[in-house]
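What follows is part of the complex, with its chains left where they were.
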């Protein structure tokens, strides 16, 4: 593992993996919401988010699913991607320690929650 | 042509095409800059931007090119997409009137200019 920034951190490997997972989910929500999406380009957008997230430090795996049904229709034939439509499953591995984090809209909270599953 | 919003506009068809072209370029700059990009995902990002822009009203054609060389290397193996890296060629057609607009980094201005070519 190559980490040119390790000297700046005061934490365990597990904590670092968790921190990096938080960064990636915060980034996904605030970078991609607003993109026009419908059935015709949903796979391109999912693939773009996944491929860009994979470039960020220590991401081992990421799966993105956009739920088009989560939003009401407009008079135009697309929707603006928002947090309630996003489902993300992310694994970060820092020096062998892993964190598995998710983003998912939860009806009981009426909120797209980012949480640590493992 | 179907335009459920036509009653709200006070302008000619050509002016409408120009207005819509401006919206799309402003949107591209402010929506997609910040995305992590390198050689491995550049085509996915270009395709995502093109496919999402095509969904927006009255877009006839759009071509997006990302210039990775425009920015210095970091210690990590990707760059954050910014305006100087973006080259966009967009045609909007409103009721037969067209506007052709571009976004391109221009060295003399040190600025990614959005302009009307036709």
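So that you can tell them apart, the chains are marked A and B in the order they are listed, and the count of residues begins at 1 in each.
By definition in this document, a contact is a pair of C-beta atoms (placed from the backbone, for glycine too) under 8 Å apart; a residue touches a chain by one contact, two chains touch by 3 or more.
Owing to the predicted nature of the structure, the values given are computational and were not obtained by experimental measurement.
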Homomeric complex, total chain copies (2 given): 4
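Here is the rule we go by: only the chains that are shown with their structure count from here on.
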Interchain centroid distance [CA atoms averaged], subunit A/subunit B, Å: 24
Complex contact set, residues of subunit A against subunit B: 4-5, 31, 34-38, 40-41, 44-45, 47-48, 51-57, 75-78
